[in-house]
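Here's a structure for you.
Only a single protein chain was left out; the remaining protein chains are all shown in position.
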Amino acid sequence: VSEPRIPILTLTTDFGTADHYVAQMKGAILEVTRQINIVDITHEIPAHDIVSAAFTIRAAAAAFPIRSVHVVVVDPGVGTTRRPIVVAALEHYFIGPDNGIFSLIYESDPSYRIYHITAGHYIKEGASPTFHGRDVFAPAAAHLSKGIGVENFGDPVDDPVKVELPRPKVSQDGRVHATVIHVDRFGNVITNVTKGSLEALLKKTGKTGLRGAGGAAAAVGLRLTYEQGEAGTPFFLFNSANHLEVAARQGRASEMLGLKPGDTVEMELT
Amino acid sequence: VSEPRIPILTLTTDFGTADHYVAQMKGAILEVTRQINIVDITHEIPAHDIVSAAFTIRAAAAAFPIRSVHVVVVDPGVGTTRRPIVVAALEHYFIGPDNGIFSLIYESDPSYRIYHITAGHYIKEGASPTFHGRDVFAPAAAHLSKGIGVENFGDPVDDPVKVELPRPKVSQDGRVHATVIHVDRFGNVITNVTKGSLEALLKKTGKTGLRGAGGAAAAVGLRLTYEQGEAGTPFFLFNSANHLEVAARQGRASEMLGLKPGDTVEMELT
Partner (left out) sequence: VSEPRIPILTLTTDFGTADHYVAQMKGAILEVTRQINIVDITHEIPAHDIVSAAFTIRAAAAAFPIRSVHVVVVDPGVGTTRRPIVVAALEHYFIGPDNGIFSLIYESDPSYRIYHITAGHYIKEGASPTFHGRDVFAPAAAHLSKGIGVENFGDPVDDPVKVELPRPKVSQDGRVHATVIHVDRFGNVITNVTKGSLEALLKKTGKTGLRGAGGAAAAVGLRLTYEQGEAGTPFFLFNSANHLEVAARQGRASEMLGLKPGDTVEMELT
């Protein structure tokens, strides 16, 4: 006997959880459908931080079943002419403002399709100009989860906004300059270097490992698990989303190295 | 084909999310029914702040489908003789202590009906005197969501506790004195002035707009969206719950004006 495939709808916002904004979005979803698994990814994206949202949704969506609907609302331009969009990519659906939050989704799946949400019967009549999360994105996502095809939401979009994301750079002396995209609860410092990009670089240069340099010189080489690190010494590791991070056993790498989002982590290939 | 109408049950408390109190309430709900959409509105109501709870539940409930069951537990008097009550109003149901948290619900729908929860078979036998959220309100709400009529919970209540809520005042010089009821994650300063009350006041005085005065003199007039504000200058705006707030683009109005809950915001009609 196969069980019913109740749809999945995730929420990623910069609303925090102290206010009732997220709950109002859920109310709007339940107004459309009661057969739904709603999952909070996080509501602690730093306020208006589109780059953080872009990295978060790419990493988090990968853990969800295909055909999940992901609503992302980090929306400093709410109420302006920026378009509300629905994106079909990576066998998932993404809904939110066209302000660059889906830049890494586009990059991961160049066969993405985007539609401008204009169909009035899938959004709230008289939508508040200050809260499209509740009045536009939530109801549209709920309708999408019920099987409405993406092409029914409005016209195709072929010029989506893409934000400039920090890219790892290799300087003339061969050092890699990564950017910190997030510091997690354990003080792990997550960088913009993916496993694939480092492997390509190692192959190209004929090197096999790496270690910290410059301000991150205290960080020793690559480990496979947290437990392989020496207590109190920061080390590198590919995390569960395949991003290179600096971690430390029995300590917070972020504090040991004084690193925060936006900072540069220098590395030497060895 | 119509899908089943799985009931909705929301939770609003001052319990925070670090402790396991909220989870225990959910366990008690699931003991009664497994077919339920449980939604957290917020658990970050300031401890014992009945006024904050009163404003939050009125604003949040409006985004939910009718016949939702809203449990509100801000309950400094737990274990005393204060009554546990269920309220039918606004085509919704509200459950919590009779300590004034539902004052704004009564005001919004004068045809409210209230019942004192005493029926032993809808609450936990041997209820803990310190945790009615888990042992009284959660199971009663779960039974209510299954369709038990409100009149089955106990005797009608016709003298519910109402708290004195801060009201906007107009001084002799025509200035409006509002009270800050909440500062949200973005630094938006939400006041107790509703759209309806301001419109009535404007009509009465023949004015058409407003601007900040006194300590809030830096705040310019009314805008429709956040984006219409000038960067760095606080302005007024009606938020998605139709409350007047002071906001700022690329900045936190609360910090620019030094405002926190309970403070007064002075305004001039123009």
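A and B are the chain letters, set down in written order, and residue numbers restart from 1 in every chain.
Here, a contact is a pair of C-beta atoms (placed from the backbone, for glycine too) under 8 Å apart; a residue touches a chain by one contact, two chains touch by 3 or more.
Predicted model, so just to flag it, every value in this text is computed and none were measured.
Trainee: In the complete assembly, which of B:Ser128, B:Gln250 or B:Thr270 touches the absent chain?
Mentor: In the full complex, the listed residue that touches the missing chain is B:Ser128.
Trainee: From the list A:Asp109, A:Asp184 or A:Glu255, pick the residue that touches the absent chain.
Mentor: Answer from the full complex: A:Asp184 touches the omitted chain.
Trainee: When the complex is taken as a whole, what residues of chain A touch the one chain not shown?
Mentor: 3-6, 8, 10, 17, 37, 39-44, 56, 59-60, 63-65, 68, 182, 184-186, 224-228, 237, 239-240
Trainee: Can you name the residues of chain B that touch the chain not displayed here?
Mentor: 14-21, 23-28, 30-31, 33-36, 47, 76-80, 128-131, 134-135
Note that only the chains that are shown with their structure count from here on.
Trainee: So what's the Cα centroid distance for chain A and chain B, whole Å?
Mentor: 32
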